[in-house]
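In this view, the complex is presented without one of its protein chains, the others remaining in place.
== chain A ==
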Amino acid sequence: MSYNSRLSDYIQRRGFLLRVGLITGGIFLNGCYKRLKAKSYDIPGKLSGPNEKAGHLLRDKISFPKPLEHSKVKILIIGSGISGLSAGRWLKQSGETDFEILELEAHKGGNAHSGKNKDAAYPLGAHYVTVANNEDEVLMDFFKEINVITHMEKGLPYYNEFYLTFDPEERLLINGEWQEGLVPEFGVPELEKTQIKRFLAEVEELRLKKGADGKFVFNVPVSESSSDKSYLKLDLMSFKDYLDKKGFTSKYLLWYLNYACKDDYGRKISDVSAWAGLHYFASRRGLAANAERNAVLTWPQGNGWLMEQLADPLDKYIRTSSMCYQLGYTDNGKVLALVYDVNTQQNRTIEAEKVILCAPQYVNNRLLRGIKRPGVDYKELQYAPWLVANIKVSALSGGRGMGLCWDNVAYDTPSVGYVNSGQQRLNTAEDGHTLTYYLPLCDFEPAVARLAAYSRSYEQWLDIIMPELEYIHPGLTKVITNIDLWVWGHGMISPSVDLIWGDNLQQARKAIDQKIFFAHSDLSGISIFEEAFHQGIRAAKEVLKNNG
């Protein structure tokens, strides 16, 4: 490394530390000040997040007790998020039963984790999937397995109507009124409406477009998309630059696109690639016998429900509170996992022929200390932090226009709105609602926003979210009975410029020595259920193929 690059590294690092210092210092001072004065919001609730204790153990390289037990397994899966469970399901269905799944948290599920208050289940992370693209047979098979698709009708899948999102689906608070649907319309000037129409028409065309290799330009999973160079160059510019170049200037359109990027990627249009930005709109072509194209499937606990369907048959293979903190090799070339039991505080080793690492890469970076992954630059992978608030309200005041929907968004506010987690309830009687509010922390670069997020107290979060909620529903504070906050420090991978089709991820997907395999949605560059699901299957197939 040259002196110059080390210097610029140093300057960047110093600038970074300065920004972190300023922000966290500000939060600390604000916290001190808040202690002095009365609380501004008197709302009961709690603040939590992924197991920080375990996370710290992993990061801080503390010394662990001497291993007491030693066991052997053929295939070891690390991580019980969707990718890990999907890999496990594939192994089991292929007749391979000699495997174990380790999870450092006390619960299964990773990002699909869900919570529960006194009255209802609610999502803490991912909360919906769309109907499958019809050529995605693997996913459709899974949907059939778990009765999400009940049968086929005239060649099209018939989706279980208890899981298709109940109507009314979406509303947007704009210019003082709730309109139906999220594309801005109410009070939008004609000229801007024309731009919005033009954009939607363009993505509609892209939706059906195929590359020179005969594959769809945008597909789910990403790996099924065309690798036609003329489209891949969209991954080399930001979505914002693309829109500028195309002459899209309408502030309503740009708000809508920013909303979409924040919703799916936790970042703004300037921070994701044009390929990723367009993928959101142009990759879904799912047709159903009994629903509109791209209809949405959801459950009270969000994708926690899908996770349970994957996890339940694998129950006896899953070990929770089991943190693998290092991987290495034994003398005879097996993989050796050092595992710490967070509950009993005992240490053990597991010897495996093969390992599927289903953790995000920033975790793998720590597990693989001393094992090289050529061409993989961990620093290039950025993860967007999120705040999720589950807000229990006793009633919800009307406002003008459309009534409560599943997805409720307000124009030009920091969050991406809230979903009504009781949408799929069958009861006619309503006894309050649990609203799941999603706030992407995208005003600073992820690393800074993350450290700031970790240092905020429950009351300080309320200071951030309550003004917006009061704006959306004047008087809401009075009817809130509880708020459960959940901070995702590393909520989802950010598909920044040159990530999805870049070398970094391509290298990161490669197995090490045909012994350590990788599966996680961050390897696709897009953090959605389908990507995690396919990543798991890809890795499981590689392992099985290698089995001989």
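Rule of thumb we're sticking to: a contact is a pair of C-beta atoms (placed from the backbone, for glycine too) under 8 Å apart; a residue touches a chain by one contact, two chains touch by 3 or more; residues count from 1.
In this text, contacts and distances are computed from a predicted model.
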Undepicted complex member, UniProt protein name, chosen from "Polyamine aminopropyltransferase", "Putative nitrogen fixation protein NifT", "Outer membrane lipoprotein-sorting protein" or "Amino acid ABC transporter permease": "Polyamine aminopropyltransferase"
Among A:F16, A:Y41, A:F166 or A:Y362, the residue in touch with the chain that has been omitted: A:F166
Listed residues A:E69, A:E135, A:D377 or A:D431, member touching the removed chain: A:D431
Contact with the hidden chain (one of A:N290, A:T349, A:T413 or A:Q460): A:N290
Residues of chain A (touch criterion as defined above) contacting the omitted chain: 161-162, 164-169, 290-291, 295, 403, 426-431
